[in-house]
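Removed from the display is one protein chain of the complex; every other protein chain stays in position.
In order of appearance the chains are A, B and C, and numbering begins at 1 in each one.
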Amino acid sequence: MYTEKVMDHFTNPRNVGEISDANGVGEVGNAKCGDIMRIYLKVEDDIIKDVKFKTFGCGAAIATSSMVTELVMGKTLDEALEISNQAVAEALGGLPPAKMHCSNLAADALHEAIKDYIEKKGK
Amino acid sequence: MYTEKVMDHFTNPRNVGEISDANGVGEVGNAKCGDIMRIYLKVEDDIIKDVKFKTFGCGAAIATSSMVTELVMGKTLDEALEISNQAVAEALGGLPPAKMHCSNLAADALHEAIKDYIEKKGK
Amino acid sequence: MKRIYFDHSATTPVDNEVAALMMEYMTEKFGNPSSIHSFGREVKKSVDEARQQLASLLNANSNEIFFTSGGTEADNLALKGLAFANRKKGNHIITTCIEHHAILHTCDYLEKNGFTVTYLPVDENAMVRLEDVKKAITDKTILISVMFANNEVGTIQPIKEIGQLAREKGIYFHTDAVQAVGNYPIDVKEYNIDLLTLSAHKFHGPKGIGALYIRRGVRIDAVQHGGGQERSLRAGTENVPGIVGLGKAAEIAQQDMTKKIARISTLRDKLIKGLMEKVPDIKLNGHPTQRMPGSVNFSFLYVEGESLLLNLDLKGIAASSGSACTSGSLDPSHVLLAMGLTHEVAHGSLRLTLGRGNTEEDVEYCLTVLPEIVGRLRSMSPLSASSKMSDSNPCSICKH
Partner (left out) sequence: MKRIYFDHSATTPVDNEVAALMMEYMTEKFGNPSSIHSFGREVKKSVDEARQQLASLLNANSNEIFFTSGGTEADNLALKGLAFANRKKGNHIITTCIEHHAILHTCDYLEKNGFTVTYLPVDENAMVRLEDVKKAITDKTILISVMFANNEVGTIQPIKEIGQLAREKGIYFHTDAVQAVGNYPIDVKEYNIDLLTLSAHKFHGPKGIGALYIRRGVRIDAVQHGGGQERSLRAGTENVPGIVGLGKAAEIAQQDMTKKIARISTLRDKLIKGLMEKVPDIKLNGHPTQRMPGSVNFSFLYVEGESLLLNLDLKGIAASSGSACTSGSLDPSHVLLAMGLTHEVAHGSLRLTLGRGNTEEDVEYCLTVLPEIVGRLRSMSPLSASSKMSDSNPCSICKH
């Protein structure tokens, strides 16, 4: 069902947890699908210095959350904004078709977190 | 499917053949069912001295033909007329339900043969 | 690695004795029972014997048993066959919100073909209320279909009482007893059952074979057309190995059933008690006492079922879940929603169904690994006792 990479990220998820002094937090997902993803960012000089996640969801939701944190760690915000859900799925070697629309929202959560950071900064 | 008695009469039919100087011959059956039975009688003093049959038909048709000849050999015509298809089936230990209406006509053929004898005699 | 099978509601291993018998009917006694030669006659006899074995399990007569390709086909045959045969008497059917899709989707089909279907709600234990059945009856009602035991939460319905009510009102009563037959005692006469669905693979018989019990005198239309097999009610060359396998499985099921039920119930209760003690924030789904001997179903708040399932699988335990992710659909289990669970809680459900082969050690092993898994998943979850866990959740089926 899942690729080896998905199972690796599912069983050993990277960057799980919260950042107490996060300056950007994003959450997406809905209860219908059974997936809720929250991303915490610590941004300094437009660079993602730290990122963590908390996810309620299936194997794909956890693996995509983990993967997206690995992909953006140390990246600039512009680079991070270019990462799509599709790209996350590809980095995992693909997801089952049924999981593509619903449990593959980690990039959206990341974008929400960046938006949150930008909004907070603007104030 | 068939009782042992049916199989016995089917594999070793009694009184197969024709009687060249028969004084009563009866035939019943129809092609739809695939059964045609012909009974030959040699009657003397209202007693069945000899009886033979020829049958085109299934196992039940052959066995009932054989059985009816055994049942009437040496009987008076009145006694013979009392033998029904049902009685023949019973003498064989029963027949499968599907065979009761169609392949169990040997007594009818016998009665036709007796009728033929009586008609011929009457002339 | 240790492999523990806790998914007996999904399917069960075929009993060795059953499988050995089936082998014989594949390679040696391979005739077609419609053939009149010796190869055919020998298997026809065996088919008749299997019919008798199964009838005996249900306290039915062997001429009331009709073999089908499984539970789904038997459900289709029961509902469509009875509905179309009684079209002139009425067009109303009563069933429940928590039936298997084999019933619900057949009802969809019947609704598109001139019938009206009432889907009864259930209480928080997934129990149908006799009162609701009574109220739903109209003078157009021809059939009531209520499952014997639910496949997700194990709740056993008041079949005898519903059957009696139906009998009094002159309405036919069908029960989908796929989960119960072979695992729980059933007496079709005592329970006033007119039609009953069963499936062999749920009680250590083979997949691809089931049966419909039809009480003598109840007339239904055939659904699958062709040769005159099964007294013209179900055409198609008989699946002889499947049929003799089903017969043998029925015979084995009947042996010491009470003992087997007692043993499995003890394991079930140990697992339930252990989990309640070791894991906070969990909710037992299904009736506390009126439940199938092997059935355990919990909602683990704040976590999602599929990830529970996968983690258990990595530890060698096979289980099942009512989460949408498991089924590939958008909504979680219609059964859990009908019981009033929120989507989030329903998504966190885990079904562990015990069977004949399970041991105390299996239960203990599960009690070691499962709490740890739940803890780990909760530590990654954004949800907790303090976060809001609510959504509106009308039963997606009852919206009909």
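Throughout what follows, a contact is a pair of C-beta atoms (placed from the backbone, for glycine too) under 8 Å apart; a residue touches a chain by one contact, two chains touch by 3 or more.
Note that the coordinates shown come from a computational prediction; the quantities given were computed from them, not determined experimentally.
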| item | value |
| --- | --- |
| Touching the absent chain when the full complex is considered, from B:Ala22, B:Val43 or B:Ala61 | B:Ala61 |
| Which of C:Asn32, C:Thr116, C:Gln164 or C:Gln254 contacts the chain that the document leaves out | C:Asn32 |
| Options C:Gln53, C:Thr72, C:Asn285 or C:Ser349, residue touching the unrepresented chain | C:Thr72 |
| Residue numbers in subunit B that touch the chain omitted from display | 2, 7, 10-11, 13, 16-17, 27, 31-38, 53-62, 98-99, 102-103 |
| Interface with the undisplayed chain - residues on subunit C | 3, 5, 7, 10-14, 16, 18-19, 22-23, 26-28, 30-32, 34-40, 69-73, 75-76, 100-102, 105-106, 108-109, 199, 201, 206-209, 224-228, 235-242, 306, 309-310, 312-313, 317-320, 326, 328 |
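We adopt the following convention: only the chains that are shown with their structure count from here on.
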| item | value |
| --- | --- |
| Geometric centre distance via CA averages, subunit B-subunit A, whole Å | 92 |
| Length of the line joining the C-alpha centres of subunit A and subunit C, rounded to whole Å | 40 |
| Sites on subunit B at which at least two other chains make contact | none |
